[in-house]
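Every protein chain but one is kept in place in this view of the complex.
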């Protein structure tokens, strides 16, 4: 693996390789444990009682579990897409048009990141209850439970996307866009053909991170979610307090497999498109150098 | 429809108000005795659903496809839920809570937008919840199986004539201990505190719920654990902060269900939760954990089925409650949750079946005489403060 490296055998290098492998073991030890225990024949997840595929059969046959997973995926896709679009626009604007408004906007974004999730969750619930009309339970447009989750998750995600995209744009040369403007390209075309391709890696990172955060969000979800659109983490949180059944681990393993496969697919497409995930994550550095 | 005319007067006859009012007294068991008649016992043999049939046939209702629960964790057998879904096509969705306070706070904040149909509060909280306008008045004609409930558990002081609620379960509080760590016999709450301060120091869990702090203090001496007297609450605070908090390793409301993880050696818990835990570890190590019912006094609680105001699935809610009141279904529920469901005749059936650990479900006359109901009152605020202080003290 260390092909092309000058001194693969010296002490520091061996130390770093060992460290890297230990961290991977640390990261995966509980995941592997959960995957192994997802084949537990026993009634309780944590007490091993022999190998069985039954938990998988039961997990697939449980409509409540399946619907909570589906709710989570819808909530994560919706809020991540929403955050990626509006966060990208705002991030570009904040980087390209610095000034009083950009400063105010960035202060708000920072405040979003600093506010403890529990405060956000309670504030949102109180607010959702007061709001009616297009944001109320009787609206004609969208599923009310999903809408609450979208907005609830989109707030933090949007803040994250804004910061990532802004960091990326700040590091970019504006001359290309200026050249296009000199050639009388209209603003929309300039954006679509020049700016967007340049910031796209940052948008993808923002989207992926938002998706993961939403898929795992427990506190805000448990407050704002409405019966009938209980997302997966809230379902697990409920189950954790009672008898923890192996089916939860089975469903989780299935989700893990599916997400890894889709991640691999995305990676494949991106690699063909010329991007690489290391380039993608560069935007995460939190600022230009 | 006709069941209303027959069942309600029957209840009145079987349970004179004076007996039923006193939740924690002999009427409880007296009623149990009366109810254990051959007629009711034979009802246990009937298949679930047969008793529903007449009402359903008289007025066929569309149950819809969903029903949303706001309930305690592990409080219904997944098998029961599944068979109900198979039978009716109604899918049940569940969200859970840790304490009555938490549930009421969430329902209050959501102001009816939570979308829940069924809620299972503890009896003494019902007057306030009803007063806050959160509960639907029950239509008894839709609950023919109400006749199957032991009259001792109907018409309670906090909900006369079962206007808002029907008994789901009743039970008590005690503790579990690990005999590998505590090698002596524990019998009372004083023993609990003593073991907690000695062999089980740093390995003891208590409930994550404010009023149990007052309970632990008061039950040891038989004091009133619902007192709002400032002096009493001061004493509770001193006791909890100095004598209890330093020895606590977790504030957990369902330690029994997680017993197998061996996180604590001494755990305050409800009888059914303890039984679920013991059943799970029974196969591997039956002697290791021991259950003790709190003494000299301890808690009495009764959890109740209620329907929330604004419920979107009213018919399904009634059909579910009626379904679980069926003695056959109820007996399965009892085996799973480890709580007495208050349906007449089940104690006898359990005895005949030699149901394991049934002494944790059915209590004797003398035990019930030591049970005391809790309350939601002005002391709660102060107890929440004490709980947060205790948590800070335990972390050191």
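By letter and in written order, the chains are A and B; residue numbering begins at 1 in each of them.
Keep this in mind: a contact is a pair of C-beta atoms (placed from the backbone, for glycine too) under 8 Å apart; a residue touches a chain by one contact, two chains touch by 3 or more.
Please note the rule applied: contacts and distances are computed from a predicted model.
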Worksheet item: According to its UniProt record, what is the protein name of the omitted chain, chosen from "Multisubunit potassium/proton antiporter, PhaC subunit", "ABC-type spermidine/putrescine transport system permease subunit I", "Protocatechuate 4,5-dioxygenase alpha chain" or "RND transporter"?
Response: "ABC-type spermidine/putrescine transport system permease subunit I"
Item to complete: With the full complex in mind, choose from A:90, A:146, A:180 or A:226 the residue touching the hidden chain.
Response: A:90
Practice prompt. Could you tell which one of A:41, A:61, A:118 or A:142 touches the chain left off the display?
Written response: A:118
Response to the item:
Listed in rising order, the chain B residues that touch the chain left out are 99, 101-102, 104-106, 108-109, 128-129, 131-132, 205, 209-210, 248-252, 260-264, 376-378, 380-381, 384-385, 387-389, 391-392, 394-396
Item to complete: Would you write out the residues of chain A that touch the absent chain, in ascending order?
Response: 1-5, 12-13, 15-17, 19-20, 23-24, 26-34, 37, 45-46, 85-87, 89-90, 92-94, 97, 99, 101-102, 105, 108-109, 111-120, 122-124, 126-127, 151-152, 154-155, 158-159, 162, 208, 212, 215-216, 218-219, 232-233, 236-237, 240, 244, 248-249, 252, 255-256, 259-260, 263-264, 267, 271, 276-278, 281-287, 289
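In the analysis below, only the chains that are shown with their structure count from here on.
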Worksheet item: So what's the Cα centroid distance for chain A and chain B, whole Å?
Response: 39
Worksheet, complete the sentence: Per the touch rule, the chain B residues reaching chain A in their complex are 66, 68-70, 73-75, 78, 85, 91-96, 98, 106, 109-111, 113-117, 253-254, 257-258, 260-261, 276, 280-281, 283-284
Worksheet, complete the sentence: Interface with chain B, chain A side, in the complex: residues 43-44, 46-47, 49, 63-64, 67, 122, 125-126, 128-129, 137, 145, 223, 225-228, 230, 234, 238-239, 241-245
